[in-house]
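A single protein chain has been omitted from the complex, and every remaining protein chain is retained in its original position.
Labels run A, B and C following the written order; every chain starts at residue 1.
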Amino acid sequence: MLVILNAKASEKEVKEVTSRLEAWGYKIHISKGVEKIVIGGVGVPEVNELECADVLRSLPFVEDVLIIVKPYHLVAREFRPEGSVVKVDDVEIGGPKIVVMAGPCSVESYEQVLETAKAVKQAGGRILRGGAFKPSTSPYSFQGLGEEGLKILYQVKKELGLLVVTEVMDPRDVELVSQYADILQIGTRNMHNFRLLSEVGKSQKPVVLKRGFGATIEEWLLAAEYIAKEGNPNIILCERGIRTFEPFTRFTLDINAIPAVKELSHLPIIADPSHGTGRWKIVPAVAKAAIAAGADGLLIEVHPHPEQALKDGPQSLRIENFLSLMEELKAVAQAVGRTL
Amino acid sequence: MLVILNAKASEKEVKEVTSRLEAWGYKIHISKGVEKIVIGGVGVPEVNELECADVLRSLPFVEDVLIIVKPYHLVAREFRPEGSVVKVDDVEIGGPKIVVMAGPCSVESYEQVLETAKAVKQAGGRILRGGAFKPSTSPYSFQGLGEEGLKILYQVKKELGLLVVTEVMDPRDVELVSQYADILQIGTRNMHNFRLLSEVGKSQKPVVLKRGFGATIEEWLLAAEYIAKEGNPNIILCERGIRTFEPFTRFTLDINAIPAVKELSHLPIIADPSHGTGRWKIVPAVAKAAIAAGADGLLIEVHPHPEQALKDGPQSLRIENFLSLMEELKAVAQAVGRTL
Amino acid sequence: MLVILNAKASEKEVKEVTSRLEAWGYKIHISKGVEKIVIGGVGVPEVNELECADVLRSLPFVEDVLIIVKPYHLVAREFRPEGSVVKVDDVEIGGPKIVVMAGPCSVESYEQVLETAKAVKQAGGRILRGGAFKPSTSPYSFQGLGEEGLKILYQVKKELGLLVVTEVMDPRDVELVSQYADILQIGTRNMHNFRLLSEVGKSQKPVVLKRGFGATIEEWLLAAEYIAKEGNPNIILCERGIRTFEPFTRFTLDINAIPAVKELSHLPIIADPSHGTGRWKIVPAVAKAAIAAGADGLLIEVHPHPEQALKDGPQSLRIENFLSLMEELKAVAQAVGRTL
Partner (left out) sequence: MLVILNAKASEKEVKEVTSRLEAWGYKIHISKGVEKIVIGGVGVPEVNELECADVLRSLPFVEDVLIIVKPYHLVAREFRPEGSVVKVDDVEIGGPKIVVMAGPCSVESYEQVLETAKAVKQAGGRILRGGAFKPSTSPYSFQGLGEEGLKILYQVKKELGLLVVTEVMDPRDVELVSQYADILQIGTRNMHNFRLLSEVGKSQKPVVLKRGFGATIEEWLLAAEYIAKEGNPNIILCERGIRTFEPFTRFTLDINAIPAVKELSHLPIIADPSHGTGRWKIVPAVAKAAIAAGADGLLIEVHPHPEQALKDGPQSLRIENFLSLMEELKAVAQAVGRTL
C-alpha cells in the first residue's frame, strides 16, 4: 500500500500514518519528493488492505492511497498459472475444446425445449441452456415456469443425454435447482447478490458466473472469489455485455475482457453474444469474435420460433441460423488452435 | 405500440403483424409512408406490452417496435398526481419538511452508534441510518455485525427516541430486520434482486429503494413497481450515484434524476451524496444541490471518527462537519420553499 | 512517479528502470515488498512525466506506473489558492456575484435576439449568449448564420449595453469572432480540438471552455492548460453534462464536478443546465442545484418561441419561465452566501 501526502505534511501527520501502518503489521518505507511524500506499507499483514486504505483515505491530510496488490487470491492467475479446467460429467470447460451452451432464454414447454435441444445435439453441442427462474425488469413480464421448468429441462436432458445449465436467483432455491441442473447460472443482475454467491459457493456444483452489466472486471473476479472462498472452485466466468451509452445494441460485449481475464485469472471464460448484443443479426459475428479472442465457450440463445418466444426473442437465433453458425465456428476455433 | 416496417414490406408481412396485434386485443391503425410503414396497436389490452414488442421485434422484417406507454403504473405520477407522502411514525417523507437520515455506514459498536446518533438528534435529525448487514465487493471485507448490529441500532433508537433505517440484503432476513427497523433499505447492488423486492413488498414496512448504479430511471421505477405490486406503497426512492467514466469520484450523482423522478412518479425521492461522490470534501456541496433540485431528503454518512471506520470512511462526514452542513441546508431548504 | 515491478523481478530489470529514471533526472527510492517492488522516481525533472511513464509501461516486466503529481500546473488550485476571477468589462466571474449568461441556442434573426436580450436584461442579466457558428451532428441541420449572426449579436449588445458570449469552432475564425464577441466559447465537441485551444490561448479574450461530454475532469483541466500555456489566463470552465447510459435525459449534468473543480483548480466554473439535461422542464431544478453546489454562474438557453427555434428548442426556457427562474435563483444564491 502506498500512501500519498503533500510534501508540506507535518511530521505529526506522517507519524499518524506510519503508526497505523505499523499497528496493522506493515513495514514502512518513506520517500520524500519535492511535491509529495510517499509512505509505503510493505509486507502482507493479515488485515484487509481495502479497509485499511479506506481508513487512511479518511484522514484529511492524506491525498491518496494506492493499492498495488490484487484484492483477490484464489481466482488470480498466480494461484494456478497453468489455468483451470472445469469438468462437468465428461465435458471440459477451459480445455482445448470450445464448449457451446445453447437453448431458449426461457423454458416455455416440453415441445419447445425438446425441439431446440435436438438441434443443439445435432450441431454437436453437449450443454442445453434454458431459464426456469427468470429475472425480469418488469413485474408484469413472464417470470419463468419455476420447478415445472426445471422438470422439463431434466426430462429433455435425460432423453437426449445432454447436460443442463440454468439460472438460480434466490439463495433459498440453490438446493432445488441443484437437483435438476448440472451447472448453476448466476445472472448479471445477481452478480452482486452476495448471499446467493455464498450459497452457491457452499454447493459443489459448477457455476456460470455472468458479469454484472455495470461491474468492472475486478469486481467480477471478487464475486468469483466469494464462491471460491466457500470452497467451490468450479467457476466459469461469462462475459455478457456491459452497459454503455451506445443505444443501437442492448449492451456492449466487452471483447477486451476475454484476454484481460485470461491474464488476470486462471478461470475459464465463455461469452454470451445473445445478451451482449440484443440483436440476433449480429450474434454470429460476435460469437466468432469471442472465440477468436480466446473464449473457452459460448452461451447462445436459440429458439425454434423466436417470434413466439415469451422472452428475448429479438436476440434468439433460429435453429437453421444456429446450425450454420456452428459450422462457421468450427473454422474459427481451428484458426486459433482449438476444436469445437 | 408502434411497429415499423420497411415500405417495401409485403402484404403478407403486414398481415403477420396485424393479426398478432389483433389476437392480443389491439386495434389497428396503419400509416404508409414513402420509406416506412407504421402499424399502430391501439388500446390497452391485458397483455404485457414489453413481451409483445419482443415477439414482434424477432420477426426478421420488422425494423423496430416502439412502446409509447410507460411500463409502470402504480408508481407513475398519473396514478397519484398530487404526489405521495410516506409516513414513518410521526415523520413524513415527501411533505414540506426535508428529512435527513444520518449515521455511520456500518454499525461497529454501541458507543460509536450512540455518539453519532446524539449528533443526529442534536442537529434536529429524526432518522438514524446504520448498516448491520453489509454488501461488500470483497469477501475479505467487513460484512457487518448482523443481528447484533440490529440490536445496537434498536437500543440507541429507544434511548434517543429516533427512528432507524437499515439495509436488508437477503429475502430470508426481511422478517428479522423488520423487527428492529422502522424503514428497510434495499441497496444499490440489490435493486435487481427481484425476490428481495417481492419479499419487501409483502411486508408493510416503509422502504428506501436505492437506484442500481447501472440502472436507468425506468428500471428503477420498475423495481419500485415490484414492491408496490405486492401491496406495499410505502416506497422512498434514493438516488445514490451512477457509474460513469469519471474516475475522480466513486460514482456520479445523477442530479437530473431528481426532477425527472418528480415528473415521472408520485413517490418521494431522497439523495445520498456520500455514496454519490465517495469523497467527504464534496459531500456538503452535493447535499445542498440535491435539496435545491427538489429532493425530499438526504441519506448521509456521519462517523465520529472516520479514520477508524471499518467501511466507507473516505465519504463519511465528521460530526462537526455534519452539524455545520445541517445549518447550511436550512438556508437552502428555505430558498426552495421548504423547511428542515 | 512510482514504478511497480513483481517481487521476482531480476536485478537487471530493476536496473533498467532505475537507470532510465536517473537519466531523466529523477532520484531513486526502492521499496521491496513480499509481492511487489516499488521504485519511486523523486524530484521534478524537466521531462514530461506522462511520456516517461508510458515508456516504462511498455517494458514487459513493469506491472504498472503510477503518477502522483497532477499533470497540469497553471490551472491547478495550488497555482492560485485564493481562486481567480475573470473580468469582462465590469462583470466579474468567480466573485461573490453569480453570473447568468442567457439567450437563444442559435442566432436566427435580429428580432429574436433583441426580444430575448431584453428579457435577459430585465431579469438583471448582463451577458447574452447566442450561436452564430453552430456545430451540428447532422450535415443537414442548421449550421448558424455565420458572420451575419455575429453582427446581429453585436448590434443588440450595443443597443442594450450587454456583453456577448458566442462559440468559435475553427482556428481560422478566432480573429473574426473576437471582433464581435466579449467572450469566446469553445463547445463540448471541440474541447479536444487542440489547434483551436492554442489559437484561443494566443488571444487575450476571456473564454468559456465547455467540458467534452466524453472527457474526464483531468482532461478538461488539461484542455484549459493548453489555453493558459499560450498566455491567456481568462478561462471560465463550463460543466454541460456528460454522456452516460441514462436515456431519459440527453446528457447527465455532473454535479459532482462543480465542487471537484473548485478543489482541483482556481478557475471559475459555471454550469449549463440546458444542454446538461436536454429537457426544459427540468432545467430550473438543475440550475438551482448548480448554484447550491457552488457554481459561479449559469449558461441558459432562453428563446421567445422555443417551438419555432431552429435548434435545441426542447431545452430552451420560454421568457416567462426564465424570469421566474431568475427570482428563484436569487433565493438560492443568497442561501449559499452569494448574490445574483
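Here are a few things to note about the model shown:
Heads up, the rule we're going with is that a contact is a pair of C-beta atoms (placed from the backbone, for glycine too) under 8 Å apart; a residue touches a chain by one contact, two chains touch by 3 or more.
Source: prediction; values computed, not measured.
Within the complete assembly, C:243 is the residue of C:243, C:275, C:288 or C:330 that touches the hidden chain. Listed residues A:128, A:238, A:258 or A:317: the one in touch with the omitted chain is A:258. Touch with the hidden chain on the side of chain A covers residues 214, 216-218, 242, 244-249, 252-260, 262-264, 276-277, 279, 281-282, 284-286, 288-294, 328, 331-332, 334-336. By the touch definition given at the top, chain C reaches the unshown chain through residues 48, 50-51, 54-59, 71-72, 135-143, 169-172, 189-190, 192-195, 212-215, 219, 222, 225-226, 229, 243, 280, 303, 306-314, 316. Residues of chain B that touch the chain left out of view are 2, 4, 29, 31-36, 38, 40, 42-44, 63-64, 66, 68-69, 243-245, 247.
Note that only the chains that are shown with their structure count from here on.
Chain B and chain C have Cα centroids separated by 31 Å. Note on chain placement: the centre of chain A and the centre of chain B lie 26 Å apart, centres being C-alpha means. Per-chain CA centroids place chain A at a distance of 38 Å from chain C. Residue positions of chain A touching 2 or more other chains: 243.
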